[in-house]
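What follows is a single structure, and I will ask about it in a moment.
Every protein chain except one is present and positioned as in the full complex.
Here the chain labels run A and B in written order, and each chain numbers its own residues starting at 1.
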Amino acid sequence: MPSADLGGRQATAAPASPYAIELKGISKAFGSVQANKDINIAIPRGTIHGIIGENGAGKSTLMSILYGFYRADSGQILVNGAPVTIPDSQSAIRAGIGMVFQHFKLVQNFTVLENVILGAEDGPMLNSSLAKARKILGDLSREYELDVDPDALIEDLSVGHQQRVEILKALYRQAEILILDEPTGVLTPDEADHLFRILRGLRDQGKTIVLITHKLREIMETTDNVSVMRRGTMVATVKTAETSPESLAELMVGRKVLLEVVKNPAKVGDIILSVKDLAVNDEHGVTRLKGVSFDIRAGEILGIAGVAGNGQSELLEALGGIAAASGVVVLNGAELPLTGPRANGKARRDAGIAHVPEDRQSLGLIMDFTAWENVGFGYHDDPRYQKNAWLMDNDALRADTAAKMATYDVRPPIPALPAKSFSGGNQQKIVVAREMDRNPDLLLIGQPTRGVDIGAIEFIHKQIIALRDSGKAVLLVSVELDEIMSLSDRVLVMFDGQIMGERLPAQTNERELGMMMAGMGAK
Amino acid sequence: MDFATFLQISDTALRFATPLLLACLAGLFSERAGIFDIGLEGKMLMAAMSAGAVAAVTGSVWLGLIAAIFGSLLFAAVHGIASITFRGNQLIAGVALNFVASGITVLIAESMFGQGGRTPPLEGAARFANIDLPFAETLGAVPILGPFYAEVISGHTILVYVALALVPISWWVLYRTRFGLRLRAVGENPASVDTAGVSVVRLRFSAVIIAGVLCGLAGAYMSTGLQAGFGREMTAGRGYIALAALIFAKWRPWQALWATLLFGFLQALALRPDVVESMTRVAIPVPFLDALPYILTVIVLAGFVGKAIPPRAGGEPYVKER
Partner (left out) sequence: MTKLPTWADVGLVPLISLTLAALVSAGVLLAIGQSPMQALTVMVNGALGSSYAWGYTLYYATSFIFTGLAVTVAFHAGLFNIGGEGQAQLGGLGVALVCLALPWPHWTIALVAAMFGAALFGAAWAAIPAYLQAKRGSHIVITTIMFNYIAAALLIYLLVNVLRPDGQMDPASANFPSGAHLPQFQEIPILQGLFQRFGADGLPRLNAEGLPMYQQVPANVTFFIAILACVLVWVMLWHTRLGYAIRAFGKSEKAAVYAGISPLRIIMIAMLISGALAGLMAINNVMGQAERLVQNSASGAGFIGIAVALMGRNHPLGIFLAAVLFGFLFQGGAALGLETDIPIELRTVVQGLVILFTGALDQMVRMLLGMFFAKKGAT
């Protein structure tokens, strides 16, 4: 249990090592996926250390290992120079590590004070714990600009204040090392600035801060050192003062094997889809898509680049009829309803929009359904699949599935196999086959090649281009920059629910797009 | 209704409310920890039979009480293993245990006593005796409150007073102790407890065990306090009424007391249709009074009278986030 020692004064005698954390040769695999490969890193005490990388680069896995959620397959963790094992969160807390998760671990109908002491109470009675915590919280608040009303309920607090409670929780447990996972993803710019002031204050008091983010601006403004992760490996650790956003972006994106995409110049036709001031609020009332406007013409692929969570998903969901939205969307000259019972997935399909969703496992497929049932998913009302007014023609659906499996090279070509038995690439091919084979006027396609093997990537890319060459419009959302660059005829970059700007692939490069994705490009 | 009748009905109401209150508090601890418990009925029934049987054999109501708690705990343990250890469906587990209890109590009672699934009538030390509270006689002379004290409050068995005392105790445990804080947290957001380094499984098992003990008291009261012996299906849906009261009380101890008193009062009134008729001047059917707790609960559930928000993590087995 924590004693009342406070305020960043070094609690114990000065440790021997200058490093707060050292990781040596950490590896971790989930099944066949190597999430972390031989990670080595040393984080000096009293610094803010950034860890940057694309989605899926392995940052969160690494931090989960540090907080006892996973155990590394191999490697060693040293805290203040001493080797430690961290089998659970309790051990991490004891080792002086505090973690602020991307999704807060707070009890919504508890007060700030109750959340802070939960699990770190002084004794079986609450009153003394609460009184002590109230005093300590007051001290911490003054010292680090962490002011939060200790008696407020969490559900009444803004997201920024909830995050402060998480930081207070860690400090109350006398964390000397504070890890923050994507802390600004949910914050307004003002709140983010405030957070960084707090973090600098903590560092100045001797704490060590690990900041996990994919936003270059934050790294450049806040950190002392930065490590770059890419595809499970640590590719570089540099002093922030000695690097530039450009070189970090390059390190982060890396030079991937560019798949050769052969495509003819676009033969652009009329406007298929026109979007004006499209905005989406999430269930908590937070505006995720903040009024975007653009057109897509027949015969072109419009690519939306951006780091995940910047409004692209909401854009797809609004256009696909899943999320209610405001604004004006015109398809082939007819305005689409954006709210109410007629704004649904089926109505959009009937209007000529096909949608390959970003998350095929939770949206695009029913994993327990067979392949043939999934080929009918969303199209189960299609007259082709009906025997008569009452019965579905499952045989027709199976036959159609077999045909689609042949055309789209789904392996194994067994319509009766459940979707969950296919590999990621073949699952995606089933979705792509279902959505594209109907020759839609507009194809919405999100993360078409996430978790898809190289061969399938090439195949799916060819299909997208073939659709465009047949005079259809494609809206492509991807976090993979090279995919955006090689497929798109035009590129829009999204950041924080807004469009940062438009570029033509031939007249830009990944570095410039990477900067814009990190919110640093000019409008 | 004259004052004497009122006192009489209130007295019955308190007796009827007692098992409801104990079971309701049992459900409160379990559900506050995130384990939905529709097995209250079964645990009570099992406890009622255990108490009746052991009290009949040994002649000691206290041994009967211990047996009741043991019988109820056995069922609570199965519920815990199914829904916490094996992450099974909490609702189905509860339904299953209710059926098992409904049958096995008769089987055991019949094999022990051969009286058609009943235990022999209990008397003397095999039953909880009524306790006259101090000064009941003297204070009885004070107008209004005096008779209320003497007739309604005084003269019940120890379990009635235990149940009443458990209301402030439950409140204190839930809101004033470390255990209560953690218990409430694990029902709202088990991840918050887990990341704070506290065992979710241990907390939830503690809650289920407390629920078992309280249902044990409720069942023991049924067969050794309210009635003199166990009879088949003697709980007669009280576990479900307690569940309804729990929703009505929005999972809070003091409100649980008021809700169970209300439902107990309705049950007492259902025994006196003449009184109801003389009061309302219309014949209100008895079945309507019987159904009123359930109707009120549906209205509360529908959100017409405030919103009854169950603990957020209720019903969900906890799986560590990947």
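Note that a contact is a pair of C-beta atoms (placed from the backbone, for glycine too) under 8 Å apart; a residue touches a chain by one contact, two chains touch by 3 or more.
Since we're looking at a predicted model, the values are computed, not measured.
Student: In the complete complex, the chain left out here touches which of the visible ones?
Tutor: A, B
Student: Looking at B:Leu243, B:Ala256 or B:Leu269, which residue reaches the missing chain?
Tutor: In the complete complex, the chain left out is touched by residue B:Leu243.
Student: If the hidden chain were put back, which of A:Ala241, A:Val262 or A:Leu391 would touch it?
Tutor: A:Leu391
Student: Out of B:Ile9, B:Ala48, B:Ala82 or B:Val167, point to the residue that touches the absent chain in the complete complex.
Tutor: Of the candidates B:Ile9, B:Ala48, B:Ala82 or B:Val167, B:Ala82 is in touch with the missing chain.
Student: Pick out the residues on chain A that sit against the missing chain.
Tutor: Looking at chain A, the ones touching the missing chain are residues 320-322, 341, 344-349, 355, 357, 362-369, 373, 376-378, 380-381, 386, 390-392, 394.
Student: Which parts of chain B are in contact with the chain that was left out?
Tutor: 38, 78, 81-83, 86-93, 95-104, 106-108, 110-111, 114, 117, 232, 237, 240, 243-244, 247, 285, 287-288, 290-291, 294-295, 297-298, 301-303, 310
As a convention for this text, only the chains that are shown with their structure count from here on.
Student: If you average the CA atoms of chain A and of chain B, how far apart do the two points sit, in angstrom?
Tutor: Here chain A and chain B have centroids separated by 47 Å.
Student: Can you list the residues on chain B that touch chain A in the complex?
Tutor: Listed in rising order, the residues are 175-182, 184-185, 188-189, 191-198, 312, 320-321.
Student: Which residues of chain A touch chain B in the complex?
Tutor: 67, 69, 88-93, 99, 101, 105-110, 114-115, 117-121, 123-127, 129, 169
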